[in-house]
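The complex is shown incomplete by one protein chain, all other protein chains being positioned as in the whole.
Labels run A and B following the written order; every chain starts at residue 1.
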Amino acid sequence: MSVLLDVQDLTVQFTLPRQGLFGPRPVLEAVRQVSFRLEQGRALGIVGESGSGKTTAAMATIRLVEAASGKVIFQGEDLLQLDDAAMRQRRRDVQLIFQDPYSSLNPRARVADIVREPMDLMEIGTPEERRARVTDLFRLVGLRPDQLSLFPHQFSGGQRQRISIARALTTNPKLLVCDEPVSALDVAIQAQILNLLARLKAELGLSYLFISHDLGVVRHVCDDVAVMYLGKIVEMAPREALFDTPQHPYTQALLSAAPSLARRKSRGYVRPVKISGDPPSPINPPKGCAFVERCPKAQDICRRVQPLLESRGQNRVACHFPG
Amino acid sequence: MSALLEIENLRVAFNTRHGEVTALDSVSLTVNAGETLGVVGESGCGKSITALSVMGLIPSPPGRIAGGAIRLAGEDLTRVSEARMRALRGAELAMIFQEPMTSLNPVFTVGDQIAEAIMLHQKVGHAQAFRDAVALLDRVGIPSPDRRARDYPHQLSGGMRQRVMIAMAVSCRPRVLIADEPTTALDVTVQAQIFDLLNEIQRDFGAAIILITHDMGAISEMADRVAVMYAGRVIEEADADDVLDHPQHPYTRGLISCIPALGKGDTELREIPGVVPPLHRLGAGCAFAERCAHRNGRCDSGKPLLVNHGHHPAACHAVQEGRI
Partner (left out) sequence: MTDAVAFKPESPAREAWRMFRRNIPAMIGVVVLSIIVLATLWGTFFFAGNPYEIVWAPHEAPGVAPEFLLGTDYLGRDIFAGLVTGGGPTLAVGAAAAAITMVIGISLGALAGFYGGWVDNLLMRITEFFQVLPTLLFAMVLVTLFSPTLTTIALAIGVVSWPQTARLTRAEVMKIKELEYVTAARAIGAKNRRIIWQVILPNAAPPLIVSATLTIGVAILFEAGLSFLGLGDPNTMSWGLMIGSNRAYILDAWWPVTFPGLAIFLTVFSVSLIGDGLNDAFNPKLRER
């Protein structure tokens, strides 16, 4: 397997508005030295609480958010070093699908134009070829070509997500960033879209960077999983290893929090791992482990020393007391 | 003994530009004290309208209760005066909404808002009510409650706001607590905290809880009994174990099997094709027919009734005929 994407020490900072008239401008580190690799044809899942930096990390990877430092080696080339024109060329290889099927399509454009626009911009093919491709894509994602001249608001949420997927596939990308692509959908519709994504991955050999807060969805779609907490990856492992032998206390808490049909009130189910509270503010992150305030295993050293990602079996985990 | 809350043949209609549509049709549900009823179904199936009917909060116009009864300890809420309903709301009946951000008033502190709710129904002064509010915040697990009581909603995280909502909802120890997708906007770890909290509160107060959700996993963890809704009707109702282990209706089966389970990967998910039909297009037959693999001629001509065909009640011709 060849490495498609190799992200190294990616850091993203946002400068917030000044507090008071002459106060300092606080800096928020949304993503802190994140590194991961994605192999051709595989799906890497990113899970974590809201605000943990999943979207920002993915957006910085494809340069829709500016990174403060780090490298994004895509097909052997550092995307962060490209000038704007070169990056626009590269965009045909990296596309994305959003969470909100309502705000991700321009309400004033017909869906055929939405799906065709990437080809227009990148001057791919003749007008007839473009039209034919749009029709093909519509069929591929399970829409009817007679719906081509409609507007986004005339589709249901699931259908809109299909349109988003068609638009993302227009330029034959190699990497698809999916940011919570099914979170806004009902379970029944969610299954339709997940099956579609799985089929496209197999048929077109796509690679996914797949963000979700739903562990069941991630387990279903992804080959590898990275868990983020307060801007950092705290655990990363192949799917089975992560779900069967989670090493980080936060991963364990996530797994025990996720509702599942196997847990019945009638059988007196009580959650084994409970964590309290909310994540700390990303403006002044703790010096040591960011999870320390909520961690059932926390010790003195956790407060002082930041744990680094280290291998443990198939997992890589950033914790002083893994397991 | 009759149940604490009984909804009987409830019908709710809305005036729309497509004419009058029936949002709820022959909905019957019961909840007992100390019990959690899970109501599950896709968006637009009538879950929230059911909840709002119980609270007497159907927006009217365009909506109205067109038939049936809602009895709280024998008293029919569809017939009581608005003044009586106001007295019941907050005291006997309480509701927690999906979006904790918009259901709190941004210009008052959370302590004041809870105190306000207490003073509405109990003869206490503001100082006492505020002390009670702090105690409630402590009860729902908010750290340093006396300081937090002086915070405004935007200063709290989503999880804390939902706890505040719960504190407000239980301030008068209601007999029925309705939670309409209380954790949809929250992270799983916070959702777990809220679920645990709801269970504790039920144990303490003995309240009946109606938990509305679209997540079968949440039903499994929280509910004693389950009602599955589709296009404004209850299409299956039974104990949670019965519904989860022996789903009868094709829709319930679909809902359960389309969840990507934590325990397995890779296999293709079973999907329910299509979408919930809009209310103004409901015909004479089964509303699920367009998405159903077991449909036959009878399904198009008559609506199946919710009756027990062996295991537990389900509204489906195929179940009745023993075809599935």
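In this section, a contact is a pair of C-beta atoms (placed from the backbone, for glycine too) under 8 Å apart; a residue touches a chain by one contact, two chains touch by 3 or more.
All of these numbers come straight from a predicted model, not from anything done at the bench.
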Residue among A:4, A:34, A:143 or A:254 touching the omitted chain: A:143
Selected residue (touches chain absent from view) among B:59, B:278 or B:310: B:278
Listed residues A:39, A:117 or A:293, member touching the removed chain: A:117
Interface residues of subunit A (partner: the chain not displayed): 59, 62, 64, 87-89, 91-92, 94-96, 98-100, 103-108, 110, 117-118, 121-122, 142-144, 147, 149-151, 153-156, 158-159, 162, 164, 167, 170-171, 192
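Criterion: only the chains that are shown with their structure count from here on.
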Residue ranges of subunit A touching subunit B (in the complex, touch as defined): 49-50, 156, 158, 186-192, 194-195, 198, 213-217, 219-221, 239-240, 243, 253-266, 269, 271, 274-278
Subunit B to subunit A touching residues, read off their complex: 36, 42-43, 141, 143, 157-160, 187-193, 195-196, 214-218, 220-224, 239-241, 244, 254-256, 258-266, 268-273, 275
